[in-house]
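After the structure tokens below, expect a handful of questions from me.
A single protein chain has been removed from this complex, and every other one stays in its place.
Labels for the chains are A, B and C, by order of writing; each one numbers its residues from 1.
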Amino acid sequence: MMALIGSVLVLLGAIFHFSAGLGMLRMPDVYTRMQAGTKASTLGNTLVLAGLAIYHPGWSLKLLIIVYFVLMTNPVSSHALARAAHSIRIPMAGDTGIDALRDARQKAGSGT
Amino acid sequence: MISSIVLTTGLLLILIGLWGMLTHRNILRIVIGFSLMGTGTHIVIVAIGYVANGTAPIIDHALSLSEAASRAVDPIPSALAVTAIVIGMAVTAVMLAYAIRLYEAKRTLSIDAFTESKW
Amino acid sequence: MIRRLSIIVAIVAFGLVFASLVIGHTEQQSLLPLAESYIRLVPQELGAANVITGILLTYRAFDTLGEVAVLFMVAAGVGLVLGGERPPRSGPLEDRFEGARPPSEIVQTGTQILVPLISIFAAYIIMNGHLTAGGGFQGGAVIASGVLLMLLTYPQYQPNPEFLGVTESVAGALFVLTGIAGLIAAGGFLDNRILPLGQFGAFFSAGTIPILSALLGIKVGCELSVILERFRP
Partner (left out) sequence: MVESLLHPLNIFIVGLGGGFLIPLFYRLGKSWVAAAFVLALAAMTLISGYALFVLLNGAAPIEILTGGAKPPYAINLRMGLAESIFAFGVNLVALFGAAYVAREGYGTLLLYLLLVMGIQGMVMTRDLFNLFVFLEIVSIATYALLGLRDAPEALSATFKLLMATVLASTFFLIGTLLLYAATGILNIDELIANRSSITGPIGFAALIFLLACLLLELKPFPANGWGLDVYETARSDVAAIISGGVSAGVFFGLLKLLPLFEDQLELIAVLGAITFVFSNLIGLQQTKAQRLLGYSSIGQMALLTIAAPLLYQLKAGDAMFLVVGGLFINHLFAKVGLFWLAGYVGKERLQDWAVLARRPGTILVFGILIVAISGLPPFPGFWAKWQLIMTLAAGDLYVWIAIVLVGSLLEAAYMFRWFSLALHSPAEIDAEPQGQSDLFPIFGMALLLVASGYLAGELAGLAAPWAYMPLAAGLVLYMLARLPSGMQCLIVLILVSAGGTSLILSLSGINFLFAMLLLAGGLVVSIACLARADPRPGFYPLLAVMLLSLPALPRAMTSLEFIFIWELITLSSYFLILQRTEAASHALQYLLFSLAAAFFLLCAFAVLQAQTDSVSLSALRVAGPDSAPVFVLLAIGLLIKAGAVGVHVWLPGAYAEADDDVSALLSAVISKVSIFGLLVGTYVAIRSEVSLNLALVMGWIGMLTTLAGAMLAARQDDLKRMLAYSSMSQLGYIVAAIALMSHLGWVTALYLVANHLLVKGILFLVAAAIILRTGKRLIVELGGLAGVMPVTFTTAAIAIVAMSGLPPLAGFGGKWLLLSAMIEKGWYGPALMTLLATFVGFVYMARFIQAIFLGPRKAARDALTEAPITLLIPQILLVAGIFLMSFFPKLLIAPISEAIDPQFASTLVWQGMSLEMIYGYWNPVPVMAFAVIVSAILLGLFWLLLRSGWWAAIARVEIGGMRSSLYQGLKTVFTMLTPPWAQGLWGGLATATTASAERIRMLYTGNGQTYNLYILYYFLALYIAGGGLRHLWPTD
């Protein structure tokens, strides 16, 4: 029974990883690809590791540390990457509506 | 069977690296092509060392000393892979350093701009 | 057009050569004699649990010494190529290169959490090189990733080149000295049986392998951070 739940979780994780890959390919510009890749793969990792924890309860502490590690590093690094892309003005897709970062900067720039 | 798949991926990676290095004109893309080729080589190295359903050659509670000889993977290619990875990194660092200097010299990264000495 | 065609022909030809390799490759069913004897000898003779580190730091230690020399040269070489002494990084980031912004608050807090974690992880890898997977090179790389994170988040942070240079040289020299000690005290150059092999699987075991692994980790860490530091604008 537990093995079944575990493998279902791992399957779910795998699906999320697949969607991350698909997102990377289909998304129009850097920023959309970035967020697709990061969100899906972080969740995918967590699910896979959770499935593993169910398989091998003995490892659960180590797996927890790994999940914590993934949760810490993945979002931060993609955030830094997106900011860097924005600061060297990599073009956004045509139909982007709002550029919050630019507006914030202009306000901050004009404000001071 | 597994090692054949790993070997094929490694060799494919080498081919992709070669293709990238030959077709792209931007020097940074050429350097990426070379590092791809390096990674492909390292995968090939590891694939060569694989023994049918073997595990990592580390003697601990999972792999006792007695059964190590039968269930462990070949350790030598892995040791060589470590050295090869370091060398791959070193060469990529030197290439990037030269890419920077070339950019500083001519303000362009296209490989076609650097054909001064010929014949 | 001919250029593109010739490239395609070359790649296809290489593909054929590689195909012949894949076809000719038969998976090893059992270990080759040399590998099999290594797996038997390393735990027995050297007392190291991780056979790969055992090979790397004793039997093929001459390779590793060459490796360290390679890294040492790259650190010096990159410095040479990129123009040696750089102007000291005075003043804030903006005037040094346009369009630069102070790193965002998320990255800064992320670093404050991650860097200690990374350094502990690196120390674990280096010190347990002879017991579990890992060793000097891998640990050094993790240290370097920590330093890189620091470089990214704190632009005015500059790892003291003096300190890095000295530790690098001292670690290298100690490595060679341990090798010579092996020549004098034990079987030969770079032999690890100078110190007692200790109890198999214990922290202090396998002769000088942990020490060499530590030296290696420090040295690789320093060198990689020197290289990364050289690449900054």
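The rule we apply is simple: a contact is a pair of C-beta atoms (placed from the backbone, for glycine too) under 8 Å apart; a residue touches a chain by one contact, two chains touch by 3 or more.
Quantities reported herein were computed from a predicted structural model and do not represent experimental measurements.
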**Fill in**
Among displayed chains, the one left out touches B, C
**Complete:** Of C:Phe14, C:Tyr124 or C:Phe200, the residue that touches the missing chain is C:Phe14
**Asked** Looking at the whole complex, which of B:Ile45, B:Ile58 or B:Val73 touches the chain that is not displayed?
**Response** B:Ile45
**Request:** Provide the residue numbers of chain C that touch the chain removed from this figure.
**Result:** 3, 6-7, 10, 13-14, 16-17, 20-21, 23-25, 32-35, 37-38, 41, 45, 58-63, 65-67, 69-70, 72-74, 76-81, 83-84, 165-166, 168-170, 172-173, 175-176, 179-180, 182-183, 186-193
**Request:** Provide the residue numbers of chain B that touch the chain removed from this figure.
**Result:** 18, 21-22, 25, 27, 30, 34, 37-38, 41, 44-45, 48, 76-77, 80, 83-84, 87, 90-91, 94-95, 97-99, 101-102, 105-106, 111-112, 114-119
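Methods note: only the chains that are shown with their structure count from here on.
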**Prompt:** When the C-alpha atoms of chain A and chain C are each averaged to a single point, how far apart are the two points in Å?
**Reply:** 29
**Asked** How many Å are there between the centre of chain B and the centre of chain C, using C-alpha atoms for each centre?
**Response** 15
**Message:** Which positions in chain B are in touch with at least two other chains?
**Reply:** none
**Asked** What are the residue numbers in chain A that touch two or more other chains?
**Response** none
**Item:** Partner chain C, residues of chain A touching it in the complex
**Value:** 69, 72-73, 76, 79-80, 83, 87-89
**Message:** Please output the residues of chain C touching chain A within their complex, sorted ascending.
**Reply:** 99-101, 103-104, 106-107, 110, 113-114, 117, 152
**Request:** Show which residues of chain C lie in contact with chain B when the two form their complex.
**Result:** 4, 7, 10-11, 14-15, 18, 21-22, 25, 27-32, 34-36, 38-40, 42-43, 49-52, 55-56, 60, 63-64, 67, 70-71, 73-74, 77-78, 81-83, 131-133, 135, 137-138, 200-201, 220, 227, 230-231
